[in-house]
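With one protein chain held back, the other chains of the complex are shown just where they sit.
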Amino acid sequence: MEINELLIWARGPAFHWALAIFVFGMLLRLFEILSLGRKPDLSAARDSGVSGGLRTLFTRSLPRPAIFSREPLRILNGYIMHIGLFVVIFLYRPHIELFGGAWSGLPTGVVDAITAVTILSMFVALLMRFYSPVLRHISTSGDYLAWLITLLPLLTGYLAYNHLLLEYTQMLTYHILSVELLLVLAPFTKLTHLFSFVLSRWYQGYLAGRRGVES
Amino acid sequence: MSKPSVEKGIQFIKAQIDAPVASFFSSCVHCGLCAEACLFYTETEDPKYTPINKVEPMRRIWEQEYTVLGKLKSALGLSKPIDEATFKEWETLVYDGCTLCGRCSVACPLGNDISGMIRKSREGFAAAGYAPPDLIGATQRAMEIGSPMGVKLPAVKAQIRHLEEDTGLKVTIDQQGAEYMVLLSSMEIMNFPEYLEAIARIMRQAGKTWTIASTAFEATNSGIQIGVSDLAKVIVSRIVDAAESLGVKTVISPECGHAYTAVRWEGPNLIGRPYKFEVKHILEILDEFTKAGLIKTEGMEEARLTYHDPCQIARKGGIVEQPRRLLNKVASNFVEMRDAGAMNWCCSGGGGVSANERAEGLKLKAFKRKKTQLDELQVDTLVTACANCRLTLEEGLEENGMDIPVVGLTEMVADHLVEEERGS
Partner (left out) sequence: MSKDLKSMEQEHANRNSKTFAEHLEQNGISRRGFLKFCSSMTAALALPAGSADVMAKALAAARRPTVIWLSFQECTGCTESITRSYSPTIENLIFDFISLDYHHTLQVAAGQQAEEAKEHAMKESYGKYLLIVDGSIPTKDGGIYSTIAGRTNLDLLEEAAAGAAAVVAVGTCAAYGGLPMAKPDPTGAVPVSALVKDKPIMNIPGCPPIGLVMTGAIAHFLTFGRLPDMDELGRPKAFYGDSIHDRCYRRTFYDQGLFAKAFDDEGARKGWCLYELGCKGPTTHNACATLKWNDGVSFPIESGHPCLGCSEPNFWDAGSFYEALSVPQGRTGETILKAGAIGVGVGAAAAALNRSNKSAAVEGRETITVEDLKRES
């Protein structure tokens, strides 16, 4: 297939299939989770579970000093990676267009630099997974797959923008296809955490809130 | 009645998996930060003690039973099965290598309640016949005798007699309509009789009526520790029945961590209905009494001392400020441990670990964490509010040649009560 045809396919039918699988898969996962239900807690609440749940949604994004002091690099790297991904996905104008274009972005050059840092953080994360005994012990093939499908869009985007390795149209096409791969696989890997974190933090925060416990 | 089996274990874990558990497994990104929160990992540096690894059997069951993808994987023969070997391998991680301290649950960036899942996992391990023999023994004693340490009512009565003779204080048993019903832990009855005296003096000064139930003086709940809800329910029902038939307003949970969790939070869910009385921890009561001016203290401990937050009381119970307010009333040289409060480190003996002879070596290794915390502070006295913590700390300190007395906070407060005889 000639590259322009592939690009049209990637921007058209392939995107729609990938998006459909993403939406379908995430909904399926959501139903799978919620269907297991939760018994009402009959103990007398000391405080509000709802406000605890809402609070925990945010507080778990903050570093906890007792843990941070033990693994500062891993936690910092996690921030860099997540903030980097957020910036790259949501603050780059051409990507914003994809979401309807309703907000303003950062200068493209800045996004480019952040992409480079984010890619770097991905490799730092990989090295940690290789060399930390804990991470090696608990890592599964799914972790490496999730890593790869997250890296590919970043890498191809960076290479395309900077005209490296392949001609721009080709790299752009592979970039779009790699995003589609990510969409297709996300619901079936640990990347489900991009929505399920709301549920897990909520449940934990709700429990902690009822008990009047910090969370 | 049927024999324990793998199938039964799987079924029990299946029954425990709910939406929160499913969301936790869906969210886990294997970041490994829970290991950094766990004293079994930090002190052994053995990655198998990573908290999320301890619930791997439960994760497999969740994936295979409750996800389409997992069923697909099973059909293709790609899933790791759960068998005898799995239960055998994980038994020591789930029981010996976890005190249910809940530190991992607070550390997880995704909000995963890992210690809650370990608690749930124990239901399956117990049903499969993979609970530690010592915990089975303790549970059997709790069921048959009424107390995991085999303490019977006559022993309690003997203590009460001693107390009444020594101090002239009055302790009633089964007093109908008393405001408070006081629970004790076997360890307090056996090892720390000071507690009962402290309660009696405090109640006298506060002018409150209180009683001990002859059918439910024991606060501890082995069913919770071993992870058998059916038995935990029987044990907690004794307390509920006694409290409701005596018509007390409030049940006071003693200085015992898991007892508080059992009776305060798990109890109503075990019996399937809310209580007709309140449950409070003794520290909450003391705080209320001092705030209301019902009890007054005098004099200050001058020794340099620190407070060890029992996990179930602080991190999982929400009682963090009360002990500090109390300590500041009776101690002039109170210093905080590093990570004090909600992130305090476990004593290393909670969650049934101290009752599990087999885990002794591991427990002492894990105690190094507390030793490090204490070494930094160089205190003269260690105060806590859990008899199990107290015993574990005493053993650990002795093992490490550290001469630091461990004191219960309730006793310390009682020691400083302004003695003014109320008419008797």
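The chains carry the letters A and B, assigned in the order they are written, with residues numbered from 1 in each.
Going forward, contacts are C-beta pairs under 8 Å (C-beta built on N, C-alpha and C of every residue); 3 or more make two chains touch, one makes a residue touch a chain.
Predicted, not measured: the structure shown is a model, and the values here were computed from it.
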(Q) If I'm reading the header right, one chain is hidden. Which shown chains does it touch across the whole complex? (A) A, B
Q.
One chain isn't shown here. Among B:184, B:213, B:231 or B:246, which residue touches it?
A. B:231
Q.
So one chain is hidden, and I want to know which residue out of A:31, A:58 or A:144 touches that hidden chain in the complete assembly.
A. A:31
Q. Where does subunit B touch the missing chain, residue by residue?
A. 1-4, 8, 11-12, 14-15, 17, 65-66, 68, 126-127, 129-131, 136, 139-140, 143-144, 226, 228, 230-231
Q) For subunit A, which residues lie in contact with the unshown chain of the complex? A) 2, 4-5, 7-8, 11-13, 15-16, 19-28, 30-32, 34-37, 93-95, 97-98, 101, 104-111, 163, 168-169, 172
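By our rule, only the chains that are shown with their structure count from here on.
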(Q) On a C-alpha centroid basis, what's the spacing between subunit A and subunit B, in Å? (A) 37
**Q.** subunit B partner contacts - residues on subunit A that touch it in the complex
**A.** 28-29, 32-39, 41-44, 46-47, 56, 60-61, 64-67, 70-71, 74-75, 78, 132-140, 143, 146, 188, 190, 192-193, 196-197, 199-205, 207, 211-215
Q: Please give the residue numbers of subunit B that touch subunit A in the complex, ascending.
A: 17-24, 26-33, 35-37, 41-42, 45, 47-48, 50, 52-53, 66-69, 105-113, 116, 264-269, 272-275, 278-279, 315-318, 320, 339, 341-343
